[in-house]
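To start, the structure itself, in structure tokens.
Every protein chain of the complex appears in place save one, which is left out.
By written order: A and B. Residues from 1 in each chain.
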Amino acid sequence: MSAPGGDVVAAVEDLQVQFPVRTSAGKREVRAVDGVSFEVARGETLGLVGESGSGKTTTGLALLRLVNPSAGTVRILGEDVTSWPRRRLRALRRRVAMVFQDPQSSLDPRHSIGWSIEEPIRVHGLRDGAAARRARVHELLEQVGLPADAAARHPHELSGGQRQRVGIARALAGQPDLIVLDEPLASLDVSVQAQIMNLLRQLQDELGLTYLFIAHDLAAIAHMSDRVAVMTSGHIVETGPAVQVYEHPQHEYTRTLLAAIPADTPAEARRRRADAGQRSPA
Amino acid sequence: MTTPSAQFTEPVADPATAATGDAAAGRPSAGSARDVARVLVRRPLALGGLLVICLMVVLALFGTQIAPNGENDVDVSQMLTGPSAKHWFGTDELGRDVLSRVIIAAHASLEVSVVSVGAALVAGVLLGLLAGYYGRFADSFIMRCMDVLFAFPVMLLAIAIVAVLGAGISSAMIAIAVVYTPIFARITRASVLSVREEVYVRAAVSIGVPDREIIGRHILPNVAGPIIVQTSLSLGFAILTEAALSFLGLGVQPPQPSWGAMLYDARGFVEQAWWMAVFPGLAIVLTVLSFNLVGDALRDVLDPRRRTQLEAAGRP
Partner (left out) sequence: MSEPVFAVRDLRVSVRTRRGLASIVNGVDLTVDRGRTLAVVGESGSGKSMTMLAATGLTPSGVRVSGSARLLGTDLRTMRARKLRSFRGRHAGFVFQDPLSSLNPLMTVGRQIGEAYQLLQGRSRADARRRAVELLGQVGIPDAEQRVDSYPHQFSGGMRQRVMIAMALACEPELIIADEATTALDVTIEAQVIDLVTELQAKLGTAVIWITHDLSVVAGMADDVAVMYGGRIVEQSPVDELFEHPAHPYTKALLGARPRIGDRSPLAAIPGSPPNPLRLPPGCAFYPRCPVRGDARCATELPPLAPVGHEHRARTFYADVADAVPGGSMS
């Protein structure tokens, strides 16, 4: 479960996150994350894969303390941030940034793109003066492949893929040590997903970024991740190098998940149906 | 399935389109001001309403210069005369020119309305922001206080407050401000509750933006729409409330004219001098109606969902 080599950027141990839920039977506590442990080493991509309700998103949110752990520890760059009070969290959120699933709703519609990208720079005082900040914004736009005049636009003027690039630029603004990407491709068109994946890989190579890549799309996870953690019902059932997990899954659930990956071609699909038909009695 | 509007209102960024100066400076979009202008132009009623409001504002500011006579120019020889070339709106029981009084009274009505709604706006929005954003205890406490105020009929509460403070224009303003604060608080709070859950607010939190900036820069601009609409509607109602208070002798005190006070004076002469009641009454109706028409048009512009419905129906 520990990351090979390199220094550890994020380490989670026995993390638990609960939410109160009102049911007809009264109030209950639901454990969205129920004892999760993993590490993310500098420069790598850890893919956290699971279906809906597995708790993967909640885990990602816990790394930024956007939800509060009810038990366990979260260590960022060696510091235990689990119980940090609110006023210290700003420092944490400079070190860990997030890219959200829906690029449309993650950008404030009332502000220009430039303003949204500049926000972290301004909040953390990363540049002196408006001109320096603007220059940094342009630098970031260039890094994510957007034209400089995009800064003046508003989110509704951009396409989904462009908006997600903005989300990535905003996450890069503070030069974070870890970027948590929560289903960054799910709201995008297929042709655009490939662009964004390429961009993320390229940025990682250029800037030495570290990613926690949360998704339910197994093919995307396989493409992006060095190591993979498989999650279900609040637990991680398997962790390991991506190639190994995909080729030699150890856990039953992992195998079920991999088996459900749809076939690439019709011929393959027919073959699988024929196999299934042969195995189970008519 | 994607709704039609989602499919086609998403244009690709066109590099050929020049950026506007405002947006380049990073200030919030002024596009909606353009939208407002466009909607008003296409709706004659709303445009008319806006013109009437402008007229009333002019009268309020420059009434004494515009009016042909003073508000208290008593002319005993001209008592209770009907509308004529000399006195377009006739004269009252003291021979005063009704037209001049109606014009000059605009000041009091609008002053009370603007000041009191302004105060209610500031207080209500602030309370609503706090209640909506911080929730729990702050929310419960603030909203229960608002509920208490809501429980009273508007006029009753206003009268009670004026009774405590003593009759007069300032008391009327305070009373109306108190009475209208809860609606602003409630509207703001409701909007804040929904905006607070938006992903971009969570994104701002994830960046480390401090609370006051989140409230000021992310939440407030995005809840402005319903607040603006309510403001225009409340301005109209405030005029009515002021008129009612003055009618009861609790608001604007003589000799300062106000439309409501003029109605009060006219009550004894309704049969013989209908013009004494009708013209101030019309002034009230016209002004309130205008605020409502403009408010409706603003609501159509500023409420994004209503916009989509209207666009689909082909209306401007």
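Operating definition for what follows: a contact is a pair of C-beta atoms (placed from the backbone, for glycine too) under 8 Å apart; a residue touches a chain by one contact, two chains touch by 3 or more.
None of these values were measured; they are calculated from a predicted model.
Considering the whole complex, the residue from A:P85, A:G125 or A:P262 that touches the absent chain is A:P262.
Contact between chain A and the absent chain runs through residues 51-52, 159-162, 189-195, 197-198, 201-202, 216, 218-220, 222-223, 243, 246-247, 256-257, 260-269.
Please note the rule applied: only the chains that are shown with their structure count from here on.
In this assembly, the C-alpha centroid of chain A lies 46 Å from the C-alpha centroid of chain B. Listing the residues of chain B that touch chain A in their complex gives 9-13, 15, 19-20, 23-24, 26-29, 31, 198-200, 202-210, 213, 217-218, 221-222.
Note for the complex: chain A touches chain B at residues 64, 66, 89-94, 97-98, 100-102, 105-112, 114-115, 118-120, 123-124, 147, 149-154, 156-160, 162, 167, 170, 174.
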